[in-house]
Structures are given as C-alpha cells and as structure tokens.
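What you see is the complex with one protein chain gone and the rest in place.
So, subunit A:
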Amino acid sequence: MSRRRHSDGDDGGQSHKRRRTSEPVEIEDRLESLICRVGEKSTSSLESNLEGLAGVLEADLPNYKNKILRILCAVARLLPEKLTVYTTLVGLLNARNYNFGGEFVEAMIRQLKETLKANLYTEALYLVRFLCDLVNCHVIAAPSMVAMFENFVSVTQEEDVPQVRSDWFVYAVLSSLPWVGKELDEKKDVEMDRLLNQIDGYLKRRLKTHVPMLQVWTAEKPHPQEEYLDCLYAQIQKLKKDRWQERHILRPYIAFDSVLCEALQHNLPPFTPPAHMPDCQYPMPRVIFRMFDYTDAPEGPVMPGSHSVERFVIEDNLHNIIKSHWKERKSCAAQLLSYPGKNKIPLNYHIVEVSPLLLHTKEFYQLENRNLVHFHSSVFCQVIFGELFQLPCPPHIDVMYTTLLIELCKLQPGSLPQVLAQATEMMYVRLDTMNTICIDRLLNWFSHHLSNFQFRWSWDDWVDCLALDADKPKPKFVKEVLEKCMRLSYHQRIVDIVPPTFSGLIPADPIFFYKYQDEANSALPGYAVAIAVGNAIKNRASNEEILTVLKDVPNPNQEDDDDEGEGFNPLKIEVFLQTLLHLAAKSFSHSFSALAKFHEILKALTDCDEGKLHILRVVYEVWKNHPQMVSVLVDKLIRTQIVDCAAVANWLFSPSMAHEFTRFYVWEILHSTIRKMNKHVQKIQKELEEAKDKLERQQHKKQKDSGDEEDMEKNSEDEDGQLEEQIERLQEKVESAQSEQKNLFLVIFQRFIMMLTEHLVRCETGSVDFSTPWYKNCIERLQQIFLMHHVTIQQYMGTLENLLFTAELDHHILAVYQQFCALQL
C-alpha cells in the first residue's frame, strides 16, 4: 500500500509521478490510519506489524515529524486500551532516533499540563500511564519517573485543598503501578517503599463521608461496596506481595527487548503538579461495583478475588473500550468480545468470576472453553451494570447499555442471555438493600430489555413477592416493571404474559375517569354547566362563549354576596378541564391539541398559585390510572406556562398525592420538571453570552475600523445601544430564571425535610423503628435530588446551608447533606 511510495521507483515513471502529485494531506491521513489501526486483527503478528510501522514512520520523520508526534500524542490520550502497543512503537522509534524520542516525551509533558488545566482528568490519567509504560520500553529513565510520582504524592501534603484533588494524584500513581511497578521497584525500591508508605498514611486519614451516598447496596454482604481508592490500594498491596508479578497486560515490548535495551533513555523533566484553582473540577469519588461472588470452583479454575490487580486491569480496559466505542453498539460489542485479543488467558490462571448459581449445573461443565466464555459473560455483566448503576450518574446515556447488552446477546447467544438472567435474579433477590435510584435504573433496563424479547420471563420464579406487603421492595419492583412493560405494549399484553397469581400486581387499565359521565351524576354541582361546556366545545364555540357558559358555575369558595370578582374558583376549573380532557382523551395528540386550543381559558382560570395547584389535581383525578398521560400533560402544562415548576413540586408533595409518593412515575415527573427548569436557565444564559459576545465583537471591529465616516459611527452606536439594551433585558431574565430555579430547589428540600422530620418524630414518640420501606424510599429520593442535579445545586449551597440544612436538623437528614458536600471536598 503506502510502502510502495517509499520503494525506489521500481515501477518506473508512473510511481514517480504519483509520488510527486500525492497530496501531503493524503499522506497525513494515511499515517493517521496506519497508526490508529496497528494492533487490530491482522494476518501478520503484532510484532511484525509494529516493526514494519516503525520502519515506515522512521522514514517519514524528516517530512512529517510534527504530524506523527501529534498523532502519537492523540492515541496516547484517546486509546488507553491499546497503550502497550503504542508505547512499544514509541520505544522502537526512540531506539532508531533518539531525538525523536526526546521530542515525544516533551510533547507528552506539554499535553499532560494542558489536559490538567482543561479539567480532563481521565485523559490525563491515560497520559501518566503511557509515560510509565515508556519506562518499560527504555524511553524514560526509571528514577525520573519515580521523581514525578514523588511530586504527585506530595500533593497530599498540601493544605486547604479539596480532598478530591489529592485523591486524583494518588490514583494516578497507584493505577499506573500494574504496568510499571516491577521496573520501578527493581530500580528504586527504597523510594517506592517510601512512596507507598506515604500513600498508606494518606488513605488512612482520608475522609470517607461520601461513601454511603455512592453505594449501590446498603449492605456489606455478600458483596462489599468498596471505595475506589481503598480497593485499588488493596489490589496494589497484593501485587507488591506477589513481587509485582502481573500476568494480564499484553507487553509487546518484551519481544523487542534486545533492540530496546540498546536505546538511550530520556529523563522526564521535573513536573510540578499545577496549583489548585477555584474552577478546577476534579473527578468525583466512586464506589466499586461488585455483583458476583468470589467462590472456589470444585475442579480446576482458580478464582482470584476482588483484590487481584488483574481484575483492575481487565475492568479498566473494558470500561475504556466502552468509552471509546459507545456510539457504535456493534463495534463496541465486537471490541468487548474480542478482548483480550490474541493474548489468551492461560488455562492455569483463570481470570474468571463465575456466578455461584451456575457452578454446579450440568450446562456449565459441558461448555466448550467454558472458562473463557464465562469470563466474557460474567465480567461484561459486572462492567456494564457497574456503569449503569454508577452514582451519581452513569458515564453514558442509560439506553446505550440496554442496546449494548442486546448486541452482546446477539453475538453470544449461548451464554450471555443466561448470565444476564442470573444477574437479574441476583439483583431481584437483593432489592431490599438496593439504592432506590439504582432500582429505578434496573426496572427501566429490565422492562425495555424484555420488550425486545417478547416479554419472556420466568415470572413464577418470583412468586415469593406475592406474599409480601405491597410496599416492600420486591412486589413494588415487579409492579413497576409491569407498568413500564405496559407502556411499551398495551394492557391486555401484560395480562397475558404473567401467571394468574400475579393479577394483583398488574397495572390498572389506563382509562379516563369522567366525573360528569352520566345522568347518575346529575346531582353534582356544575353538572349542568359541564354538559353545556361539552356541547359548546363540540360546536366549536369561541373562547368568549365558553367563558360565558362557565360564568354560571358557583364558586364554593365565595360567599353569595361577595363581590370581589373572579377569585380562584376550583369548581370552574374542574368543570372545564374534566370536560375538555374527556373530549380529548383519545390520544396524547388529541389532549395536546385541546390544551393548545384553549390555552387562553386555562391561563385565565389558573392565574393564581391555588389555581395552578388545582389544575394539576384535576389532571390527576381524571387520569390517575394512566400515569404516562399524567406525565405528558404536566410536561405540556409547564411548557405552555399554564403551571410553573414550583406548582408541580408542591402538588407532588401535597397530602393529596401522599399515597402515590413512592411510585416511580412521581419521580419521573419531578426530575423531568427540574430538568426543564435547568434547561430554561441554561438557554437564557446562553442567549446572554451570545449577546455579550456579539457586542464585544462589534466594539472590537469598531476599534479596528475607527477613522471611518461619521455615518458609520452613528449607526454602530445605535446598534450598540440596541445590543446593550438587549443584554440588560437578558440579564434581568437570567436573574429572574435563576431565582425561580433556586426557589424550586428550596421548595423541594423544604418539603422533604418536613416529611422526613414528621416521620422521625412520630416514630420516636411512638417508639417504633423509623426505618420503614417508606422511609428508605424517601431518604434515598432526597439523595437522588442531590445526586442527579449536583451541578446546579452547587450554586445554591450557601442558601441551602443557611436556611435549610442547619445544625438543628435531625442528624439522619443532615447526614445526606453532609455526604453530598463530601463529594467535592
């Protein structure tokens, strides 16, 4: 292919011509492609491909050195799963061209500084790891790497910095040791011991307030939910005890040892970690997700525990693969399945985690290559669910994981579906201690997954949930799953797919409840007007005509002789809205049309806060069996500004909705409402920024063009004036929106505090255990508000602390707030 360009023109004149007219851009693209694709499936060995590529690049250095430098820096930053392939390549290049090696190291250091400044901490991590592996490739001298590590660890001595800052630097050191620990220990064991001691001291005094908020399960058994730094440190300690013998990482440079050890090494320039700045956003701490047990199989495979460093490396690589390929589910699934590539796991040391439910089945022992197969399935489940359940948020959009698992099921139909079923079963069994937020995600995933497989599931396996109270996690979970399944299908389908014993958990038929349905209700106040309004709407009466009809509705809130005028009239709202929604009940589109057509009337009727609250109550009354419809109507009412976000929050927390408080759809509505509020603020802020930028550009241009005719200046002055006015207006808008946003959170938190305090006080005076299923649900929902909207809430911490989360609060409630603060301390 491209090698022909570098041959000695043995094709004669033609190739000479081609070489001369070949665009540099084409060559650069080809270089990029060559470098990016090395290490992929190939008929030749990896070693020979690397050797060949090193030759090609060395020849191209005179003309394309900068491009090659940039490409190599980019792959170091963006392709961590191929780290050792590229470090080997750099090693070979350094052996052939010492200067290039030096320039590459310098470029990497520059890049590291830039990524840290830009808050790209994950990429910075990959760069540090890359530099470490360059020690193994004889590009960087070990002592200078140790010196960099020492500078990193010295961050733990800094005062008045967030803990998450020193956390990152310690993590950078520890997470690189699987690659380079052995080499560094051989060359500088005294320094390395000292380093690890310092780290040990830091980890011991470090605060772990944040951990409970990030755990998927609240129980320690059977799978301890370890804090990520503690887990990694335990893995490194074990590695050290094993004399730094790491068996999983593919190390192509070993094959080139004779060449590489002839190379001259470079010293890393002294690297001072950039100082802490207020706008630095360090990564949040994590809790390691474990879902399968460490058990010994009766024959053969050794199961390394959760503290084996191979576990860290494998899971890290799988997470990196997802990070690189999440947008393309087929490639992502293929890449996951072809990991670890040509490096077969040695049969006498299996990195396999086997579900205990599988262990003693006949199927397991009959499987060909069962260890390899189960390595894939079980570890995938762990990695993928680990991401899906990650708190505060999954790294990628939830639906991606559903689709990825479906692709994996297609590619491994003999094992993944079964392991997935077992994983689901396992999580069902442990629902009692699972964080509510994770239960939400689990039921979303499960119902969507089932809808792709004809809703086939062994429901009878879960018959135990029928004996439990409806408010317990297991029956609640099944009920919510069935409701979600119904949304993706229809009511009768759900009736058909579950055994008759489950009929109590089947969702209600989503029908409309019309108060003024028939003659039997004619005694109800407003009945006559309801009929009249219905007819008026059907006859396409105008808004004025309808309002006239509505005038006849008595106001239960007013005295007969009260002439204060049109105050809030709940009956009027009820009569109109019930009738309107009844006529429009056929579909979402019909209802949306109705709301749009009679927007004027609705706005008039709900001018005050009580009106807004009442409209929401009516929507619920008529559609209480169709939560999905309630959600979309509330969404439309907010978007058309008939109700505001605070009204929705107040409604959901009101006593009339207390019986629905633990239902999933209530929280869907609340979080959707908060998101709308946030997006609204962001939108106006963006408009403001754009207007400011425009003004700046205009003024900048004026400066450049100064000296033009007077006319031009006058026009631009007008333009400036207009823009300034616009900016002022937008500024006001932003402030008003932010005020509304702050108020929304205050309302929500206040309500939570009231509800929880009431419950705790009642339990205390009654001497009952406060830890009921309702309480667990409620306190975790409070956590969820903090976690899901942490970016926005950070702005209002001062107000929250002064007004709401004060020391007088019950410590159970205050603890949630303190854990939240600890996430960014």
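Here, a residue touches a chain if its C-beta (ideal position, glycine included) is under 8 Å from a C-beta of that chain, and two chains touch if they have at least 3 such contacts; residues count from 1.
Keep this in mind: contacts and distances are computed from a predicted model.
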Hidden chain of the complex, named as in its UniProt record, picked from "Histidine-containing phosphotransfer protein", "Vacuolar protein sorting-associated protein 29", "tRNA methyltransferase activator subunit 11-2" or "Nuclear cap-binding protein subunit 2": "Nuclear cap-binding protein subunit 2"
Identified contact with the non-displayed chain, of A:264, A:399, A:508 or A:761: A:399
Chain not shown: contacting residue from A:218, A:454 or A:522: A:454
Interface with the unshown chain - residue positions in subunit A: 29, 32-33, 36, 70-71, 73-75, 77-79, 111, 114-115, 118, 324, 327-329, 397-400, 402-403, 406, 444, 448, 451-452, 454, 484, 487-490, 587-589, 592, 628-629, 632, 635, 672, 675
